[in-house]
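Sharing a structure below in structure tokens format, with a few things to ask.
The complex is shown incomplete by one protein chain, all other protein chains being positioned as in the whole.
Chain naming follows the written order as A, B and C, and within any one chain the residues start at number 1.
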Amino acid sequence: MIEKGLKIAIIGGGSSYTPEIIEGFINRYAELPVKELWLVDIEAGKDKLEIVGNLAKRMVKKAGVDCTINLTLDRRSALKDADFVTTQFRVGLLDARIRDEKIPLRYGCMGQETTGAGGFAKALRTIPVILDICRDMEELCPDAWLVNFTNPSGIITEAVLKHTKIKCVGLCNVPILMQKMVAEMMEAEETDIFVHFVGLNHLVWGRKVYCKGEDVTEKVVDLLVHDIQSGVKNIPENEWVAEQIKDLNMLPCPYHRYFYLTDEMLKEEIEAAKTVGTRGEVVKKVEEELFAIYANQDLDVKPKQLEERGGQYYSDAACTLIHAIYNDKRIVMPVNVRNNGAIADLPENVVVETSALITKHGVLPLNTGRVETKIRGLMQVVKAYEELTIEAAVTGDYGVALQALTMNPLVTSAGIAKKILDDILLENKEYLPQFQ
Amino acid sequence: MIEKGLKIAIIGGGSSYTPEIIEGFINRYAELPVKELWLVDIEAGKDKLEIVGNLAKRMVKKAGVDCTINLTLDRRSALKDADFVTTQFRVGLLDARIRDEKIPLRYGCMGQETTGAGGFAKALRTIPVILDICRDMEELCPDAWLVNFTNPSGIITEAVLKHTKIKCVGLCNVPILMQKMVAEMMEAEETDIFVHFVGLNHLVWGRKVYCKGEDVTEKVVDLLVHDIQSGVKNIPENEWVAEQIKDLNMLPCPYHRYFYLTDEMLKEEIEAAKTVGTRGEVVKKVEEELFAIYANQDLDVKPKQLEERGGQYYSDAACTLIHAIYNDKRIVMPVNVRNNGAIADLPENVVVETSALITKHGVLPLNTGRVETKIRGLMQVVKAYEELTIEAAVTGDYGVALQALTMNPLVTSAGIAKKILDDILLENKEYLPQFQ
Amino acid sequence: MIEKGLKIAIIGGGSSYTPEIIEGFINRYAELPVKELWLVDIEAGKDKLEIVGNLAKRMVKKAGVDCTINLTLDRRSALKDADFVTTQFRVGLLDARIRDEKIPLRYGCMGQETTGAGGFAKALRTIPVILDICRDMEELCPDAWLVNFTNPSGIITEAVLKHTKIKCVGLCNVPILMQKMVAEMMEAEETDIFVHFVGLNHLVWGRKVYCKGEDVTEKVVDLLVHDIQSGVKNIPENEWVAEQIKDLNMLPCPYHRYFYLTDEMLKEEIEAAKTVGTRGEVVKKVEEELFAIYANQDLDVKPKQLEERGGQYYSDAACTLIHAIYNDKRIVMPVNVRNNGAIADLPENVVVETSALITKHGVLPLNTGRVETKIRGLMQVVKAYEELTIEAAVTGDYGVALQALTMNPLVTSAGIAKKILDDILLENKEYLPQFQ
Partner (left out) sequence: MIEKGLKIAIIGGGSSYTPEIIEGFINRYAELPVKELWLVDIEAGKDKLEIVGNLAKRMVKKAGVDCTINLTLDRRSALKDADFVTTQFRVGLLDARIRDEKIPLRYGCMGQETTGAGGFAKALRTIPVILDICRDMEELCPDAWLVNFTNPSGIITEAVLKHTKIKCVGLCNVPILMQKMVAEMMEAEETDIFVHFVGLNHLVWGRKVYCKGEDVTEKVVDLLVHDIQSGVKNIPENEWVAEQIKDLNMLPCPYHRYFYLTDEMLKEEIEAAKTVGTRGEVVKKVEEELFAIYANQDLDVKPKQLEERGGQYYSDAACTLIHAIYNDKRIVMPVNVRNNGAIADLPENVVVETSALITKHGVLPLNTGRVETKIRGLMQVVKAYEELTIEAAVTGDYGVALQALTMNPLVTSAGIAKKILDDILLENKEYLPQFQ
């Protein structure tokens, strides 16, 4: 591999996040010689692909690294003999996300991109596409690693691991940001921090937090409930209920607000939808501004404005992961990986988000064993929802889809689940062939 | 045992249900020679104890069986050398129940006697009392069986099995009624029906239903969604969502409505509270009427009006169980019993409601193994809530209590959980010494 | 079913055990109306089939029951629309058994029909045949129950449950005899005894023994070590090591002698082989004598001499089981059944021998949970051997077969395993097409 250099394919290459991943590869070039980078997108994303692809070319040129940027709408040529494939596509684009947010709100339920009924709709649209990509990979690059950060990342990764032969790791910036937040709180280097992550994507707990080998969980939790910093741009900063978080004595992730503060989050979201718009509507404007900046022919580095987009460090985490795999670094990272008994309270064949050792031969979760009752129940009910969602997305079975939504803690009854499901199926018809 | 006859102590003997259990013992006297029946109550229940106790004496006399009815406020003399102890007491009486129903409603959450925040409050009050009874039993009748039907029956049974050495079985009339309903639907004898029950108390599924050895689950489910009969008096008859129940392909219990139809049930409850009163308020009136009937010196049989009280067959199930244990009948009954791995998706040391073989040497659950994803998540999250509730009730730890309520699917956020918890602690102060 | 009566097919109908099963059906005729009984055998067993078949006809005639006895070499006509199928065949007949006994002895290892390397050879020969029978059943009588008592019964049942869709229960007379022995020891009725069996076929422990609800395990173990009665004809009566069995505080099965008293049993076997012959050689003579008796045209009942054959109650247990299934009796019997988590220390998909509820819709194991360390290890290593044996028998993989024998506690090294295996493959060549 070393001699020929690496070939990497980025599905959804026209994404606004692409400059970050380009920067990541440039910075690691000495140890991670990416010689070919293929940005793939679909017809509808052609313009954005051009804009961001040209920026990528300028960035690479400025950095002076030997790396060819290929822009293409032909996924198969991008996948052919790739060493790594990353995914950051959005089926139905931001308009679909906005619908995902608005449908549940109609019925008094949280409408969010990755959790609740919104994340469910996104999963239904995305899973057929990712499985299609994997079938191409099985043919064209069967040994390549798929680094997925398409949301809902845990669900998508589980669908891939259950239904294809592709080696897949799911990534999320949420635990990465939690680690950074802890380092800041403890005024320490990130390498001095060790957060043992346990849970699911967007429902992950920092079960134990260490700084230089010392257990600082209680200290960090204290800081958290006194000085609120969600650290994630996409989530309104509602205050935790201090007594509950202190009893928890773990680090919740920002998305826990949807479950621990359902009522309050819902009120805020309803209010936002009436005034500034849903998060998807806000992001749409931000994206337009970003692409205007990207289109500037003088720009040849990642612009600072990207950091305000939310989702920062996502691409950087992907670069770190690819680098660790390629160089057999055996470092510990929070990733989405097959459980296989690592968390004893969840089935073996599901995907969990947990601290894992990254090696060249695979991603090996650290063993957790049984978790505390206080996090177990929520983790289990959400996982059951996720498994049902994958089954519904793969089979197109209406009953299973309804069961999945009914199980979701953010959907308040089977009756309402049915109404939301019917709207989702109707308004996403073109993206849900499995339900025809 | 046979020669001396059996001694049975009924804690909460002044309950309106007592005539049913008396009738049960009378009917089984030939094979279950109860020679001494001790009805125990507390000072506040003295009058009711007198009324129902005297009715019991008249019933026994009329039946012509050799059985002494003892009325006492001294629990220890009742427990001394007892063979079986049953419990049907209500700490704080119906007024406490009414508060349990009203507090959650203040904050837009379901207020119900046994599930949700209402059942939580009831558990906090009841657990210290039942553990106290068991400590007496460990001293005065260590080999006696405790047949618990004090609600929340599963939680109470688990508290006893985790914290005492007493042999305890938890009973509920809900699965009994489900069996009767199936027999009626199938126009078959009850003995022809075999329902394999799996789940938790008030969250039990008839996972498979057989009639004369034939799997009739689908047929029964079809009848259920077309011709709604909840069969339980305490629960409003909201219609199931047919598509969800059909996909489930199991028999839900009536209490599943609180989880599957949360929104609809909540609306009805709010409406009822405004008009006819909460269920507790209704029951209070019914009880007053019942005791007026019981007080009639001419009455010497169980009056028909008792059947309208709700909870019918509870006491009859207790008699069947005691009879089966005493005579080593080795029949199958749905009971609350230590899981011990019978349901692989739940911890070993928790109590589950499942079909079990009743023998003289113990209650042996049939093995279930893993359950379907579509029921697993809900079962697991409710069990986690139950475990936390028991821990909170035993330790009096505020944080754990808050965590328990937050985990409960019928409580909508940690913020609301805190408000409800504070009200519960304040308004039940005299019954919650562990939280002082 | 009732109107048309039952059709039962007995594979290996020419067996010397057949008169017992005929007697069993005759005795139960009122509740188990067997109208057609098909005795099937192969060409090589034709003479015996005639002899025993004609005895069966005389027995039925004498009893005056309406049941046709059909003798056939055409298995498929026997299986067509059968309600129950039982198996008691021996691939390679007694000569193969004698080889199974002698080959291991050559290398200083126990040679026994059902355990050790002998049982392994028998499994290799039998599994392809039983799977073939099941494929016929899938076509000709897919709803029939297969009641297997071909040895090694647990292994054969597991092969069927893993590789076919047929409903199969494995039976063994060993636990039945243990129950009878306990009844005798306690001078009680068999119905007063409850032995909770846990383990594997021919490695089953009476983990708890009750008499009229009282735990008499310790008492029975005491009697056992003082007054040795193996109760099984095929096993020499070596004395248990009292201190070990008392610490065990469970009822070992007679076959435990091969594992607990390996050395002593081996010495005896070597001695016997030199003098009276191996057990197979002894049985061969007994069988010849039995068939001489059976051939007597005046005989029209089961002759007493059959009881000396060993394996008594086998067929009676089969009749009891079939009767319990057919009439949905819901009694508890020790059977070989899919584990499914009933014994938590063994895999879910293996077969265990344990107490189970016999119903018309299936055989439901009682839950056991985790077992004591003192029986766990031996049970686990023997089960691993059994799983490997099945895999070897199905795939014909030499390496797996060698691994299976190496894992067997009665085979003393991989080197010796290889020698034994090579001899087995060579001397059973005609019966082991899968290894060609």
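Methods note: a contact is a pair of C-beta atoms (placed from the backbone, for glycine too) under 8 Å apart; a residue touches a chain by one contact, two chains touch by 3 or more.
Just so it is clear, the model here is predicted, and its values are computed rather than measured.
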item: Among shown chains, those touching the left-out chain; value: A, C
item: Option from C:Ile21, C:Cys67 or C:Leu248 whose C-beta touches the chain left out; value: C:Leu248
item: Sole contact to the chain not displayed, among A:Lys267, A:Arg330 or A:Lys429; value: A:Arg330
item: Absent-chain contact - pick from A:Val286, A:Leu364 or A:Leu425; value: A:Leu364
item: Touching the absent chain when the full complex is considered, from A:Tyr29, A:Tyr210, A:Phe291 or A:Tyr398; value: A:Tyr210
item: Sites on chain A contacted by the missing partner chain, in the whole complex; value: 192, 194, 196, 208, 210, 212-215, 328, 330-332, 340-342, 344, 348, 357, 359-361, 364-370
item: Those residues of chain C which, in the complete complex, touch the missing chain; value: 108, 240-241, 243-244, 246-248, 260-264, 373-374, 376-378, 380-385, 387-388, 391, 397-400, 402-403, 406-407, 409, 412-418
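Everything below uses one rule, namely that only the chains that are shown with their structure count from here on.
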item: Farthest chain relative to chain C (centres taken as mean CA coordinates); value: A
item: Approximate Å spacing (C-alpha centroids) for the pair chain A, chain B; value: 45
item: Inter-centroid spacing, chain C versus chain A (mean Cα positions, whole Å); value: 56
item: Overlap residues in chain B, where contacts from two or more other chains coincide; value: none
